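Note that one protein chain of the assembly has been removed; the remaining protein chains are unaltered in position.
By written order: A and B. Residues from 1 in each chain.
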Amino acid sequence: MELLIEAIGFGLAAGAVIALGAVGFSLQFGISNILNITYGSLMTLAAYIGLFLIDRGVNPWATLAIAGVIVGLVSVAFQRWLLAPLARRGTRPFAIVIVTVSAGVILQYVILAVAGPETQSYGDQGGQTFHLLGVTLAASQVAIVVLAVVLMLALHLLLTQTTLGQAMRATSSNRILAQSCGIDTDRMSDVTWLLSGWLCGATGVALAITTAGFDFSIGQVFLIPMIAAAVLGGVGQPYGAMVGGLAVGLASELAAAYSNPAYREVVAFAILIAVLLIRPRGLFGAAWATRRLMA
Amino acid sequence: MTVAQRPILEVKNLAKNYGGVQAVDGVSFTVERGSITGLIGPNGAGKSTALNVIGGLLSPAAGSVVFDGVDVTGQPMHRLARRGLVRTFQLARVFGNLTTIENLLVAAPSHRGDSAIGILAGKRYWGDQERQMVAQARELLASFGMTDREDEYARNLSGGQKRAVETMRALMMKPKLLLLDEPMAGLSPSLSRQLEDMFLKLSADGLSLLLVEHGLDTVERICGKVVVMAQGKVLSEGRMAELRTRREVQDAYVIG
Partner (left out) sequence: MYLGTNLLAAWGLNLEFGVAGVANLAFIVTIAAGAYAYTIFTIGSPTSNGNFQQYVGGFTFPFPIALAAGIVAGAVVGVLIAITGLKRLRQDYQAMAMLVVSLMAATVVSADTPFLNGNAGLVIFPSFAPFSDQDPEVQRWAFVGIVFVACAGAYFLLRRFTAGPFGRTLRAMRDDDLAAQAIGKDVVRLRLAVQAVGGAFGGLSGALLVAFISGWSPSAWAYIETLALLTAVIVGGMGNDRGVTVGMFLIGILILQGVQFLNDVPALKALESYVNRTGLTHDLGWIVLGTLTIVFIWLRPQGIFPERRPRYGGQTS
């Protein structure tokens, strides 16, 4: 029984981070219809930026915010000057994905070239350990969960209570219609990518905080569970991504606890494939969204 | 009645729901051999869905489709095409990266070069057949007046030309029944006329056609029997001129 509870605890902690990343990814797909594989390498970038800052004594939580900003800006630029023009020209979605994969590879190897292949670490960020309901979690893990919840709430409020948020949702759901209502859809794209880019960066730093050591491939490794979460929840649906993140996190930890620990990653893969094969629109994707998914 | 006298298509109690709406609700009608039958109705009547089911794109929730005496309910499109039930699409779908003539050649049924042996054996095996096909394709191109476009990439053709290519491609398959989804959509009146004449000629040669069409003039001009659908059901059947006078048909078009 303790094993179960412990697994659930870890699952929630892992799920929180995955959810954070998945939401960003989902937002990007929702507004631009692009599967941005570069997301993974951007998280790695954030982790290394964080390393740079933390080594100079900056508070980890501040670095999270700062890295988020940097990655946000990079993301917007990337979308605006590379992806959007390609899309405008009628480049096939597949080619755009290849571009994002390639960009991810380039970024990854630049990081590798500059920073080296050694495993890095933020040092012991754990803080004191908490014992809640039989689960042992480090303070940092708890903090991340809290952060994730806060951010999700903030996003929710943004999307529902502000005009900006509503405009974003409108653009996501039907770009042409939004345009004819007078919404500046390009600006909405920029804003969404800025925000989701921030989330991407924040997730990268969060990952680095919660893992004992990381290297240049960390972003890619965690990208898969995040994509799985996003797809499970319904790509383009940020709320779905939140739920998906938790589901993936829990499933992974439970699988690791009850069978081979190496299967932790495999679970995420399996979920992704299963969803794509059985119900591509995910749990919460609206039926009309499948138009974007089916050939 | 003998096989030759049986209708080429018999649709019985076809039903299909589509995203929660009962798009086709117990539709039954027949298409006689060598005839041009029209399927009309206001928007949302379910004509396109019915066509999609008959053509094998969708599978019916209930009902049956009998083609040339054989029950083909639920069979996939490519199987039906090989049997002689060919459909064209509302938005002309040409193979953009193939040339015009290639678009026609690829439709040629049972090309020996397409089989496993054919591939391995090489040109000597299927060369003759290919030449025949090319000649056939060229004939068709000529009859549609598109010989000069033979080597043009299909994606560069105009809308009307693409429609023509689609029709020609369907004809290359030597179909028994052609399902046409709004064939006149987007065509100029003169091109429309040409296509209508072509259909009449093909029908006289024995081909059966089932058209879904909004342009009632076309329907009146070339269709023998016309089936009217509204709200997923068959409302009425008969010749166009006669249908025009029927009250329920008029109502359907107004109310929709």
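Annotations for the structure displayed:
In the analysis below, a residue touches a chain if its C-beta (ideal position, glycine included) is under 8 Å from a C-beta of that chain, and two chains touch if they have at least 3 such contacts.
Being a predicted model, the structure only gives us computed values, none of them experimental.
Touching the chain that is not shown, out of A:98, A:149 or A:177: A:98 (per the contact rule at the top). Check B:30, B:99 or B:194 against the missing chain and you find that the one touching it is B:99. Only one of B:35, B:90, B:147 or B:194 touches the absent chain when the whole complex is considered: B:147.
The omitted chain makes contact with chain B at the following residues, 55, 57, 76-79, 81-82, 86-89, 93-99, 101-103, 105-107, 109, 111, 113-114, 118-120, 122-123, 126, 130-131, 134-135, 138-139, 141-142, 147, 150-151, 153, 169-170, 173. Interface residues of chain A facing the missing partner chain: 35, 37, 82, 86, 91-99, 101-103, 105-106, 109-110, 112-114, 116-117, 224, 227, 260, 262-263, 265-266, 269-270, 272-273, 276-277, 280, 292-295.
The definition used in the following text is that only the chains that are shown with their structure count from here on.
The distance from the centre of chain A to the centre of chain B, with each centre set as the mean of the Cα atoms, comes to 48 Å.
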